[in-house]
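Shown here: the complex without one of its protein chains, the others still in place.
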Amino acid sequence: MPDRLNIGVLGLGRMGYLYAGTIAHVPGAVLYAAADPSEQPRARVGAEYNVPHLFADPQDLLALPELDAVVIATPTSTHKDLLIAAAQAGKAVFCEKPIALTIPDTHAALTAVERAGVPLQIGFNRRFDAAYARAKELIQSGQIGRPVTFKSVGRDPFCPNPQFADPAKSGGLIIDMAIHDFDAARWLMQSEVARVSSEGALLVCDTLRAVGDIDNAVINLKFESGALGNVEVSRNAFYGYDIRTEVLGSEGAVNIGVYQHTAVLLLTRSGAQHDVTPYLMERFGDAYRAQIGHFVSSVINGTPPAVSGKDGLASLEIGIAATRSLKEGRTVTVQEVRQANS
Amino acid sequence: MPDRLNIGVLGLGRMGYLYAGTIAHVPGAVLYAAADPSEQPRARVGAEYNVPHLFADPQDLLALPELDAVVIATPTSTHKDLLIAAAQAGKAVFCEKPIALTIPDTHAALTAVERAGVPLQIGFNRRFDAAYARAKELIQSGQIGRPVTFKSVGRDPFCPNPQFADPAKSGGLIIDMAIHDFDAARWLMQSEVARVSSEGALLVCDTLRAVGDIDNAVINLKFESGALGNVEVSRNAFYGYDIRTEVLGSEGAVNIGVYQHTAVLLLTRSGAQHDVTPYLMERFGDAYRAQIGHFVSSVINGTPPAVSGKDGLASLEIGIAATRSLKEGRTVTVQEVRQANS
Amino acid sequence: MPDRLNIGVLGLGRMGYLYAGTIAHVPGAVLYAAADPSEQPRARVGAEYNVPHLFADPQDLLALPELDAVVIATPTSTHKDLLIAAAQAGKAVFCEKPIALTIPDTHAALTAVERAGVPLQIGFNRRFDAAYARAKELIQSGQIGRPVTFKSVGRDPFCPNPQFADPAKSGGLIIDMAIHDFDAARWLMQSEVARVSSEGALLVCDTLRAVGDIDNAVINLKFESGALGNVEVSRNAFYGYDIRTEVLGSEGAVNIGVYQHTAVLLLTRSGAQHDVTPYLMERFGDAYRAQIGHFVSSVINGTPPAVSGKDGLASLEIGIAATRSLKEGRTVTVQEVRQANS
Partner (left out) sequence: MPDRLNIGVLGLGRMGYLYAGTIAHVPGAVLYAAADPSEQPRARVGAEYNVPHLFADPQDLLALPELDAVVIATPTSTHKDLLIAAAQAGKAVFCEKPIALTIPDTHAALTAVERAGVPLQIGFNRRFDAAYARAKELIQSGQIGRPVTFKSVGRDPFCPNPQFADPAKSGGLIIDMAIHDFDAARWLMQSEVARVSSEGALLVCDTLRAVGDIDNAVINLKFESGALGNVEVSRNAFYGYDIRTEVLGSEGAVNIGVYQHTAVLLLTRSGAQHDVTPYLMERFGDAYRAQIGHFVSSVINGTPPAVSGKDGLASLEIGIAATRSLKEGRTVTVQEVRQANS
């Protein structure tokens, strides 16, 4: 591998544009190409970052021989085919979560990656956040004893565009949002999830009724280690982007997350006020840079990326089990989901 | 009613001793009598608070004609009979939670109270905590819109004596601890709980194995309003007494609970450190005083206490449903529990 | 000394009423008498706390032979004469700060106390606050190394009644308010203050112009140990009662004070909001009880109270030096003040 990685971005929507900007600032990475069917985002990225190669068709991008790697940031429904095509073209792949919305599609993509022998990293950005990383260290070094209970809250500050929240495209609230919490759960608890039980409802975002999604859910987890957990996701935290995780252990606890963006406290007759992290990038911008940095250095050094395709699959299985639990009003084991797809 | 209430305390264990000290400091309350089968606690309370009447047998206490009210702080298994006896003796009753461990016993006690026409208040002390009370006000005044999701954490800082944690006496972890959260849930969400699903395990406190109790549980709630919730209880928060509640609404959220007891921050090379509330009374001492103050003024003024016997029954029903969900690995409606006992 | 202390309160204004209520709840203390020239406060205290003896004239109170101790809570200008009279009557004395507004008057009072051999405690309540006490422990146990810099902020949430803020009666802003910080400085830094320099101005509370007082001041301190310090006092913290102290040491730091009263965080579209401690008693109510408890047990046990008359004198000397620095626009040594009065 060269000491500089030529990277192409597939898809220039919100996430693809964000990844383009991130790549432009990561040492060792060159934003070498980008592809999107629409001209406007292509032109914008090309102008802002001097991208040498711009395409409408992703296949043209994958055909570039000097291209070392791709970032897949297209709609989820296209991930599988692009991942297979990129692997077959011999490119290292960074793929936004989830790999696919079904387990068979995920297996198909992972099989292609394995056959091609290319590196693959999944976009679970929280693992690269300084706070999550420090919590992982504290847990691994035994500061809280054995992990006993996992708690996670993931709340978005606005009702999504129903077009993007359509469960046929997003997988529905649980798979779309809680998949980050499921990955954090497996990672921090050092155990797989054995079974789940969910409650959910459409309570605030009326525009989601048309596409049949919910906006709030709570999901109990039981881990193979015997440990317990609960994940809550919501679309209506209009006060700000609210991501918190805590792990209670046999000797202590670690809590991740604070309610403050800028370090300013306003004190008036009505009390004390401060702001809250408004959006994703204010909270996880550094983590996005770090995860692309990790991808770039992994590929250059020939070491496997820390967040593998199997991690992507495992969290999807939990998400599908949790969604089934919600629909059927019963506890669902992950094994049941896994066996139905083997 | 007189302007000073002569109160007798039944049971002088940890809670009874605490109530005796509280009554001694509440304006309008007179610690007139106390009863306990053991001599040592009787002698201690008598000496510390100059209690005029001390008995081994609670019936002797109830026979005092000048006694206006009693506080029942005996083991839960004796609550029902004492509540009925106190009601029949015409005394106003403050009863520690829960009223009883079964729904039939609870009905029997409430029927006796109703027939006697005496006031009854249940010891859900959180309603009298300044933070919970302020949260209730903020929610009722519409500051967070409609309540959408309820979250509550209740963690004790030590494994209990197995003798007291025996589910036959305590009702088991969920009924013993989460009943406070269930009451807070009904009160803050302004809706009854429709169904529950639980996961739980014995993970840390090995001494509980002998009595067959668990030490950690997570319980999903679905409210009649459609709202969601999750309650977590644990025995192994060895870092301190950790009680937190949050309500996410359609327009905002309210969070109750902070991790700091004294207002001191120690800054050293190893970072910033502060203490955490160590025990129940450091956190809720003022609430205990306020709830007895409410009981006293309710009885004197002839107004119904804010936390009724029906509140005690409703939380017990949720606790029994959650315990059944844990045992049977399925979602259980509160209606199912209620009908089985009607 | 008896095991119960009969205490009389002199002066039933805001502080005297507060002390009366405190004494009524301190184990071992009996609120035996109270004196105030006005009938209304006498009647109120008598009714609320069943005080056996009520007088218009403090001399009548001091003449009670069964009275063991007095709390002096009258206007500062009367402290000296009452202290001398109480000492001559052989009563143990708790005196609100300051002992007097001049150093000669303070010397006269302390001489009388010494001759009578009665215990004397000065009302520096912060020493009995749980946070200040824990900070003292942390410093004494060497957690922050040697104390290097002392910082203190004392802010009141309202402009005072000009009648009480008249420097002729109160000593002016610095002596009236910062005397608490000077005592905390001597106590926590374990060194005497050598010299001071002040800046101050009337900036917000226009009603103080008539009496010639200021409403804000900053005072630099240089300790005999070589350490540094700064104290800020203000009348216009309309957001709440704001008392904070920090000590920077050679190895770490201790910070006392938080901006939160109830443990509730409200999250809305306009960010996060919580309350701030509104008034003195919400912040230091427990400390007031603890300091009277200390006084009572010191007198009963025959041990010297922790806050002596010399402590009262030392803080007054600093206050007078700081006030002189403000007026003369120069650095003033405490020695200069002390020598002028010896």
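Each chain carries a letter (A, B and C) given by its place in the written order, and its residues are counted from 1.
Throughout what follows, a contact is a pair of C-beta atoms (placed from the backbone, for glycine too) under 8 Å apart; a residue touches a chain by one contact, two chains touch by 3 or more.
Every value quoted in this text rests on a predicted model; they were computed, and no experiment measured them.
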item	value
Touch criterion as defined above, residue of B:N50, B:S270, B:N301 or B:S342 at the omitted chain	B:S270
Residue among A:L54, A:A69, A:L120 or A:A135 touching the omitted chain	A:A135
Options A:A43, A:A56, A:V258 or A:A340, residue touching the unrepresented chain	A:V258
Chain A residues touching the omitted chain (full complex)	25, 27, 48, 130-131, 134-135, 138, 143-144, 251-258, 260-269, 275
Missing-chain contacts mapped onto chain C	146, 148-149, 151, 153, 155, 197-201, 203-204, 216-222, 226-230, 232, 234, 236-239, 242, 248, 250-253, 255, 259, 329-331
Chain not shown, touching residues in chain B	237-240, 242, 259-260, 265, 267-276
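Please note the rule applied: only the chains that are shown with their structure count from here on.
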item	value
Chain separated most widely from chain A, comparing mean CA positions	C
Geometric centre: closest chain by C-alpha means	B
Interface residue overlap between copies chain A and chain C, same or different (over half shared)	same
Separation of mean Cα positions, chain B and chain A [Å, integer]	41
Separation of mean Cα positions, chain C and chain A [Å, integer]	57
Interface hub residues of chain B, defined as touching at least two other chains	251-253, 255
